[in-house]
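Beneath this line is the structure, given in C-alpha cells, with notes to follow.
What you see is the complex with one protein chain gone and the rest in place.
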Amino acid sequence: MFSNLAFAIGEGDCLHVTGPNGCGKTSLLRVLSGMSLSESGDVRWDGTRIDRDRGTFNQAVFYVGHREGLKAHLSAVENLQFDLGIRRSFDQADIDAALERLAVTHCAHLPVRVLSAGQKRRVALARAVAAKSRLWILDEPFTNLDVAGRDLISHLLDDHLSGGGLAVVAAHHDLPLRAGRRVPLEIS
Amino acid sequence: MENVGIFTAAARLVERDLKVIFRHVSEALNPLVFFVVVATLFPLATSPDAALLRDMAPGVVWVAALLSSTLALDSLFKADMDDGTMEQLALSPQPLAWLLLAKIVTHWVVSGLPLVLIAPLVARGFFLPTEAILPMMLALALGTPTLSLIGAVGAALTAGVRRGGALLSLLVLPLSLPTMIFGARATDLAGLGEDPSGPLYLLAALLFLTLSLAPLAAAAAIRISLD
Amino acid sequence: MKPRRQRLVLVVMIVVGVGIATGFALRALQENLLYFYSPTQVAEGEPPEGRKFRVGGLVTPGSVNRTEGALDVSFDLTDNNTTVTVAYAGILPDLFREGQGIIAHGRMNGDGVFVAEEVLAKHDENYMPPEVAEALDQVHGKDSGP
Partner (left out) sequence: MWKAFVRWFHRMASPPHFYAAASRWTPWFFWSAIIVIAICAYGGLVLAPADYQQGDGFRIIYAHVPSAWMSLFVYVNMAIAAAIGLIWRIKLAHAVAASCAPIGASFTFLALATGSIWGKPMWGTWWVWDARLTSELILLFLYIGYMALRSAMEEPSRADRASAVLAIVGVVNVPIIHYSVVWWNTLHQGPTVSKIGEPSITWAMLWPMLGMMVGFMLFFGAILLTRVRGEVLARERNSKWIKEVAVS
C-alpha cells in the first residue's frame, strides 16, 4: 500500500497524516499502534521494536480508531473504569475530570447505546485523556463532531503536546495547533 | 500511577463481561434452552422405549452439550470485534492470551456451567441410573470448559469472517471429538455401574492441556483477525 | 509486577498446566480402558446384567456347531482360563475360524449363553505366507492370539 516511509517523532510532536481516502492512513496508524504487521520494516518505541515489548509500548499508547471500542450496554463511566482498570490503578476523579473535560458529564451514566455518534466520540476521546498515555494515536478524531467539539479536540491536543506528549493524528482536516510541533506526512 | 497486575486486570474483565451479559440475559440463556430442546428431539425421533433411551443417554447428553457449546461460541468474540473493544484489549498492556482466557472462563460460567447443572434433569428423562448422575456431571464439568477453550480458537480464527457460523462448527467439531468421546464414555461406564475414572482422567488431561495452550492459539488468531 | 515477571508467571503457568495434563494422561493409561470383557470377567459377573456389552477371546477349536440349513451357529470363546458359549445367527466374517480371536457384541441370556448380535474378527499383527504359518504351528502349536 505504501512504502519508503521513515520518520521519528519526539516529545511535543504531532505527526499529522493526510492523504486522499483509501491511501492507507488507517493502515499506517494500525501498523504504528502494533495492531497490524507491516510487510517489511519496523516500528520502534524508545529504541525497542514494539513487538518485542508490547507491554511497555501498550502502557504508553492509546489508540482511538473508527470504532469507538465502547460497550453499548455499559455507561460511559463503566466503560472508562474498565479501560483504565486493566491499565493501571486509577481514581474515580481521573474519570470524572476527563468526562468533564469532554463535556459529557450529563450523560456519563446512560448506556452508551443511547448516546449520539458525537457523544460516543467524545467518550472515546475522554478515555485517552483519562489514561494519561504518552502517545495518542487518533484516527479521524474529528468525525461526527460539531464545531465546538473540533475546537475542543484541538485544545486537548495542545495540552497533551505541551505536557510533553506525542500524537499521531490522521485527519483530512487542517490541524490547527497552538502548541507542540506539527510534523506533516502526506501519503499519496 | 501504578500498573495493575494480570490478576486484577482479569478480574475487571470478568466483571465487565458479566455486567454486559446480565444486561441482556435472555441471549445468554439461549444455549441452555437449545441443549434441552435438542435432547428432547431424540425420544421424539426414535421411540420412548426406556431401555433404548437409557442406552442412548450418554451420547445424547454429550452431543447436545457439544452442539450447544458450539452455538454459544458465536457470541464469544464477535461482539467485541464488532464494537472495537477487542482492539482495546489487544492494545492493553496485559498479555492478550491471558485476557482471552478470562473471557473464555466467563463465557463458560454463563453458558457451560448451567449445562452441567441442568444435565441431571435431562439424564433422568432418559432413565440414566441415579448413580451415574454424579460421574456424568463431573465429566461435563471437566469436558465443557475444554469445549469452550477449543471453541475459542475457532471463534478467534473466524472472528473476522462474515457469516462464519457454519465454518466455525466445521473447524471446532472435529477438534472437540476426543473430549466428546471420553465424556460420553465416562458417562456410559458410570451408567453401566463401572469405574469411569479412566476417561475422566483423560478429560482432565485434555482440560489442562487446552487450558495452557488454547489461549495462546486464540490470541494469535485474534491478532490475525484484527490485522 | 514488572512485565518481564508477568511473562515469566505466564510461562510457568503454561508449563505447569502441560505438566498436570501429562500427569493425568499417564494416570489414565494405567486405568483399564479396555473396550471388551474377557470370558473370565464374564464368568465372574463383571459385565452389567441385562445390558449389551462386548466379549473378546479365542474360538475354542472343535466347539463350532452349525445348525443344518440355517445360519445359526454356536461356539465357545476362551481366554485360556474360562469359557463362555456364544450363540449367533448370521454370516460370520471370512477370518472367523477356530483358534482365531474374535469380538462378539450382544447380551447374556438366562441360561448363561451369550447371544451375539454381531461377530467381528480381530486379526492379528502377523503377516506371513501359509507355509510359514504351518511350520510355526508344527513347532509350538497354533498360537495366534490377541
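Order of writing sets the labels: A, B and C. Residues in every chain begin at 1.
We adopt the following convention: contacts are C-beta pairs under 8 Å (C-beta built on N, C-alpha and C of every residue); 3 or more make two chains touch, one makes a residue touch a chain.
These numbers come from a predicted model, not from an experiment.
The chain not shown here is in contact, across the full complex, with B, C.
When the omitted chain is restored, the residue from B:A123, B:M136, B:L157 or B:A204 that touches it is B:L157.
When the full complex is taken into account, the listed residue touching the unshown chain is C:V119, out of C:L58, C:V86 or C:V119.
Panel shows chain C; residues 29, 33-35, 91-96, 100, 103, 119-134, 144 of it touch the chain omitted from the view.
Touching residues on chain B toward the chain that is not drawn are 153, 157-158, 160-161, 164, 167, 170-171, 173-175, 177-178, 213, 217, 220-221, 224-225, 227.
Please note the rule applied: only the chains that are shown with their structure count from here on.
Between chain A and chain B, the centres computed from C-alpha atoms are 36 Å apart. Between chain A and chain C the centroid-to-centroid distance comes to 66 Å (mean Cα coordinates, whole Å). Centres computed as Cα averages put chain B at a distance of 33 Å from chain C. Contact with two or more other chains is made by residues 55-56 of chain A. Residue numbers of chain C whose C-beta contacts span two or more other chains: 3, 6-7. Listing the residues of chain A that touch chain B in their complex gives 30, 33-37, 54-56, 58-59, 61-63, 65-74, 78, 81-83, 85-89, 111, 132. Every residue of chain C that touches chain B in the complex is listed here, in rising order: 1, 3, 6-7, 9-10, 13-18, 20-25, 27-28, 31-33, 47-48, 51-53. Residue ranges on chain B touching chain C, taken from their complex, read 3, 5-6, 55, 93, 95, 97-98, 192-195, 197-199, 201-202, 204-209, 211-213, 216.
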